[in-house]
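As you look at this complex, bear in mind that one protein chain is not there, while each of the others sits in place.
For reference, chains read A, B, C, D, E, F and G in written order, and residue numbers begin at 1 within each chain.
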Amino acid sequence: MAKMKTQIRLSGSGGQGLILGGILLAEAAILDGKKVLQSQSYGPESRGGSSRADVIISDEIIYFPRAVNLDILLCLTQEAADKFIGNLKPTGIFIYDSSQISINPIEGKAIGIPFTELAIKKFKTAIVTNIILLAFTCKITNVISLNALKKALKKRIKPKYVELNLKAVRLAVRLAEKYLSEGSPQARE
Amino acid sequence: MAKMKTQIRLSGSGGQGLILGGILLAEAAILDGKKVLQSQSYGPESRGGSSRADVIISDEIIYFPRAVNLDILLCLTQEAADKFIGNLKPTGIFIYDSSQISINPIEGKAIGIPFTELAIKKFKTAIVTNIILLAFTCKITNVISLNALKKALKKRIKPKYVELNLKAVRLAVRLAEKYLSEGSPQARE
Amino acid sequence: MKKNSQGKIIKESDSLEIVKVKESKVDDAGDYQESPIYIYYEWCKKCGICVAFCPTGTLASREDGAPYVKYPEKCIHCERCDMLCPDYAITGAAPGERRTNVKK
Amino acid sequence: MKKNSQGKIIKESDSLEIVKVKESKVDDAGDYQESPIYIYYEWCKKCGICVAFCPTGTLASREDGAPYVKYPEKCIHCERCDMLCPDYAITGAAPGERRTNVKK
Amino acid sequence: MKNIPQKVIHQYLRHRKKFPHVWCPGCGNGIILGDLLRAIYNLGIEKDSIAMVSGIGCSSRMPVYVDFNTLHTTHGRAIAFATGIKLSKPEMNVIVITGDGDAAAIGGNHLIHAARRNIDLTIIIINNNIYGMTGGQCSPTTPLGRYASTAPYGSLEPNFDLCELARSAGASFVARTTAYHTTEAREIFEKAILKKGCSIVDVISQCPISYGKLNNFGSAVEMLKWQRDNTIPVEAASKLPPEKIKGKIIRGIIYDTDKPEFTEEYDKLITHLTGELSISKNKSVNKKVTGKAN
Amino acid sequence: MKNIPQKVIHQYLRHRKKFPHVWCPGCGNGIILGDLLRAIYNLGIEKDSIAMVSGIGCSSRMPVYVDFNTLHTTHGRAIAFATGIKLSKPEMNVIVITGDGDAAAIGGNHLIHAARRNIDLTIIIINNNIYGMTGGQCSPTTPLGRYASTAPYGSLEPNFDLCELARSAGASFVARTTAYHTTEAREIFEKAILKKGCSIVDVISQCPISYGKLNNFGSAVEMLKWQRDNTIPVEAASKLPPEKIKGKIIRGIIYDTDKPEFTEEYDKLITHLTGELSISKNKSVNKKVTGKAN
Amino acid sequence: MSKNRGTKPKPVLMQGNAAVAFGALDAGMRFFGGYPITPSTEIAEILSAELPKYGGKFIQMEDELASMACILGASIAGMKSMTATSGPGFSLMQENLGYGMIAEIPCVVVNVQRGGPSTGLPTSPSQGDIMQARWGTHGDHPVIALYPDSVLECYELTIRAFNLAEKYRTPVILLMDEVLAHMRESVILPPKEKLKILNRIKPNVPPEWYKHYKNEPKYISPLASFGEGYRFHITGLAHDENGFPTQVPQEVEAMMDRLLKKITDNLDDIIQIEAFEMDDAEIAIFAAGVVARSAKEAIIKAREKGIKVGLIRPLTIWPFPDLDVEMMLENTKAVIVAEMNQGQLINEIKRVTKYGHHSKFIKLQKYSGLIITPDEILNKIAEVK
Partner (left out) sequence: MSKNRGTKPKPVLMQGNAAVAFGALDAGMRFFGGYPITPSTEIAEILSAELPKYGGKFIQMEDELASMACILGASIAGMKSMTATSGPGFSLMQENLGYGMIAEIPCVVVNVQRGGPSTGLPTSPSQGDIMQARWGTHGDHPVIALYPDSVLECYELTIRAFNLAEKYRTPVILLMDEVLAHMRESVILPPKEKLKILNRIKPNVPPEWYKHYKNEPKYISPLASFGEGYRFHITGLAHDENGFPTQVPQEVEAMMDRLLKKITDNLDDIIQIEAFEMDDAEIAIFAAGVVARSAKEAIIKAREKGIKVGLIRPLTIWPFPDLDVEMMLENTKAVIVAEMNQGQLINEIKRVTKYGHHSKFIKLQKYSGLIITPDEILNKIAEVK
């Protein structure tokens, strides 16, 4: 019986904290007792322009280190969405920032939330966008536990920022709960 | 029928013009219509201390490039004599500077002539010792023709020195003729 | 959703000898006769240098960090913005001057 | 004729802390008491430097280029010969001085 | 089209290459390239007579964008490649674009030897005090105490004064300018190109992404202001009391002299030996054409 | 034995190595080694605290003869090897022996970087203006117009002033002496070794076999006389009118300053981070012991 | 990563380059000299921060020539030392790497491979330097090179590299794939007290008796450090057992033989090779590093379909596991050599399977900057049938 194996990509542009997001996700997965492999884009691609972090989470040993058939694709920019949407499995989930991205209909599940806008509105900074995105994803997909995410956060993030980030998590959880009960307006737009 | 092949070594110390001697011998051999191969010592051995030039003269193509079984060994210093005498064929000829070298009896033919002394006495300079040695050897062994040697000399040596060198050749020829008729006192000493 | 191929498409310009001001998506820059400052937003990387060093305050920053011409009348055509822009995305030659940026 | 092996045999000295003047083949240098200049001919390469720079003309060249002490009485023990000899083959400490060549 | 301004530099950019260029927002490389192109324009040098040679680094990516004979070589070796070009075709204007790491770390030896030979190269060192390309490691011009990804406690190594080094090695033209001082830079580049001999220009530049971030410069703008406020022209410096100069970096033409140039000397040797001109001299490309081209 | 003079340098020579050494008659290498050994004797430095590191060349053959920790490396890289030793064992006296080709041609980059770092190495460049070992090719210090086997028409390339280069690169002690000036050389070596920082000594030497022959110096003696007659102490030079100095080479201590030394600064960092001394400091070998040893 | 990890092994997330850095520190490495180059730079960056905390030394040299030189100097001074680089830098290190080999100086050289030749593809994976690791420097020389395939193995093989370097008195190369260097994986590091750390043997004879290039014991002489009273000579010239230059043919030959034999006589100790599902394999895949991971995934899938396929993976890539591979291939009908280059390992496989080996050689070579996928391997497996 093939056990659970999830391939996740966080994408957007440099400076949005996506690599950190990937690492947090991976560390949280470890806390959940999973095997995990995290990789990212290097080279010109990673400077200035777009940024990408992949995480593979599995119950079993992970051999092939590339995420090619994404179960979950997270996007914060249009460029990233255009570039990576093709890598999403037909059954995959696409979670994107609806304040930045306009999409055509896709086969699978697409959830648009104005993450950046919300972050700026609630926290006066876009800096926690990645955390909101991440926590939202956890809640929606259950790929890792929220508890593990919080623990990972506390470990990786400078003490003075922990509180802010935990608030972002709480916001995300409420968002997700709302989405789960109501559906978001952008979904399947 | 194996044709003629002669291995000759000129040896002594740096500055005695032995490399030039080897080259002259080789060029002369070419003028005589022979195949020829000339090599010399490199490395620390060739600086300051001892010096050596080998010439292989043959009617046929020369493959192996080292002179290992010498037909003719020419020595101007004791060090060279001690070092190389072992490489002389039992049937080989050993021609040495009796003003510099004292030898024990050897099996083969040994001819001692005080080349350096003679050069200084006759020409007030040791510089032509190599030419006297060479011309003497030609006359004694017939390994190359004296004519060829003279031609080679004229080609390689600066015009202003040619006359001096030709005189040295003449001296050597007289020496050799004398030796051939009388034998030298040092031979088989 | 249309799936794009990887990497951007290289924009081929027919002639780059002429700055393509008309192609810019700028809404602030008017026609050449009226405003001498052209901003080519496709190349602009929003570094803020032109705005910071414009000696007359002609330029200001949009919310996204790109410049726009706030007070066209203030421009003295010093071309400081032009020379300092790392991306060749702005030019402010004086009216009538065709050549930006060298006048020895 | 005895055939030598290739290459020279390395001379092993028991202690090199003491200059082996007695081993030199010199016939010109006398005993230490009489002449302070020692020449170690086995190391001398006949460059002529010591002779050329001896300020007093104590030294002279043999026919083969090696130095010999021609006027031992002229020596002022300046050790110039010693310090300039590239081969550590000569020394001229003053009588009674055991150490050649540093006296600051 | 008549009234539409024509940006001088556009005629030198390669239209096949994709713009915007690879450099990060606010990076000094683009500014300095602009200055250089304007200098070339002002001198009226034919594009085809220019060989632009670079090593490896962000700055060394410059040649790919410009419509000259361009050669992007290996890390640190641009000057050596350029030496081969120049000696083979003395009539070409050979411009070397290099970074502080490329020129002064791995390529330091070629720098001082080009200076010593006084070979007619125009060497432009884009000095951002850091290895930009590889993400912010310290370079031989990272100032003492400054941070870099391989100097997490502040650099323990003093930096080179590249102008001093160039002069003492034998360059005949040595200057320093900054990304901020665009007109000065252009003028210096013009003189450097015109110079018959080895010219070395140290251009202080900003890398907001690596150096700026690690050393708490807020932005490229801050870094340009720093360049403005912490440098002082050599003429002014000579008139100021030492305490006013302390801590400031001297800009301008530091050293300028005339001495025999290597490729010319070599051609003289050929003429001497053959009575002919160098085979490479019979080419139509002209060296140092002045008068404006378009 | 009492009355038999004891040559100071003998206690430093390796009795297992064959003497006479490999150098040609009249070569400066032997003279300079003598000066260096006397300097070491005078300073009373323990043999075991000395690491002598060289590159490749006639001069670089020096270490094999002396009873220190000796390392004969690759061409041009001695300083880089030495940097590893010094940084690992700051308490050792690391002396680099190198030639003009070794230090300034292939090894030029390491030379200027050691100077920049101001790492406590004593670098002695035996400058015979030629590649002796390979038989007389021109070097970066072959003067313009002089002959070499690869400069058959006279060198077209100007030479480095190694002292200028060393100073501008950042060395804290820079001096020049000659094979002829044995006492001066010894004193300079003493100071160079004592200096906490990068010291570079340019020692003009003679290669009668290659340089001498090609440039019509009659003999080693002539070359030593040339050194005597064409150099002038820095103190004297400062008092003479320019026309008297023209064409002369300046000798003596050219530059001497005190500034932070690299390995010391690094050890401070370690102390700062760990509160402990560098692991390598707990060794018994002492640095810079003064007082005579025997 | 803190200096002291607890004794209870817990999984942590770690990057391949970090695993090398911390592996080296745990192996006792206290000197790093290097020059930045993608994709190896993180090793230097981490060590620039960590080494001084351990009392060790980090230096960024002016280039790779100097980097290689300074770590040899450091090793002679008694430090376990290392450098890390990538293709272009590795090329520049070759001359001094050869010096390390002839002078028998322990040290570790990490080459995180990227696309070549020349500047090539600085951020893409490649296995193009395998042959260079063997033959890059001039002259005959022995080589030990290790090749990890996971972050954990980066840690383990780094330690092993130091152990082999110290034991056999020679530079040891760690060849890595870019993918591995940059990816993060959950790893459980072994507790420090379980680590087996080897140190060079020091002489226990008086200096007068010490010969640092003696064939004893077993071709490897003890190695004193500079400043410990032994005052010996080291040279890159051919040398005798005292380290002094020689041109005597017998002495030269003895030296060359020692260099070779200290490796070839210890193959059992040096060579590590993994056989994955090889017991009953009819098809063998030969692959190293990250390609082996793709192979494993492919094998699992193929086995699900009943295809008897296995993997041979060299952890020690040099000396090449000649005998092991030959034996393992004895009963296979085909061997797929999968590598991210234009064909380097395949030549070795052909060489070692010389005598009447009739299995099919199938090449899978990719050099576009992308890694070989399990599907590509599955396709090749399908070709055999």
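We adopt the following convention: contacts are C-beta pairs under 8 Å (C-beta built on N, C-alpha and C of every residue); 3 or more make two chains touch, one makes a residue touch a chain.
All of these numbers come straight from a predicted model, not from anything done at the bench.
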* Structure fact -> Given E:Arg16, E:Arg228 or E:Lys244, the residue that touches the chain left out of view is E:Arg16
* Structure fact -> From G:Gln247, G:Asn331 or G:Asn379, the answer for touching the chain not displayed is G:Gln247
* Asked: Of F:Gly108, F:Gly197, F:Gly212 or F:Gly252, which residue touches the hidden chain?
  -> F:Gly108
* Can you list, in ascending order, the subunit G residues touching the missing chain? => 65, 87-88, 90-92, 94-95, 98-99, 101-103, 113, 115-122, 124, 126, 128-129, 131-132, 134-141, 235-238, 247, 249-250, 252-253, 256, 260, 341-344, 347, 350-351, 353-358, 367-370
* In terms of residues, what is the contact footprint of the unshown chain on subunit E? -> 14, 16-17, 47-49, 51, 53, 56, 63-64, 67-74, 77, 80-89, 91-92, 109-110, 113, 266, 269-270, 273-274, 276-280, 283, 285
* Structure fact -> Where subunit B meets the left-out chain, the residues are 23, 26-27, 29-30, 34-40, 42-44, 62-66, 68
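Simple rule for what comes next: only the chains that are shown with their structure count from here on.
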* Asked: What's the fewest number of moves from subunit A to subunit G, given that each move must go to a chain touching the current one?
  -> 1
* Structure fact -> The chain whose C-alpha centroid lies farthest from that of subunit A is chain B
* Structure fact -> Contact-pair count is greater, between D-F and E-G, for D-F
* Calculate how many whole Å lie between the centre of subunit C and the centre of subunit D, each centre taken as the average of the chain's C-alpha atoms. => 84
* Structure fact -> Cα centre of subunit D to Cα centre of subunit G, whole Å, reads 55
* Asked: Using CA atom averages as chain centres, what separation in Å is found between subunit B and subunit D?
  -> 36
* **Set of subunit G residues in contact with two or more other chains** => 38, 52, 62-63
* Asked: What parts of subunit A, by residue number, touch at least two of the other chains?
  -> 44, 48
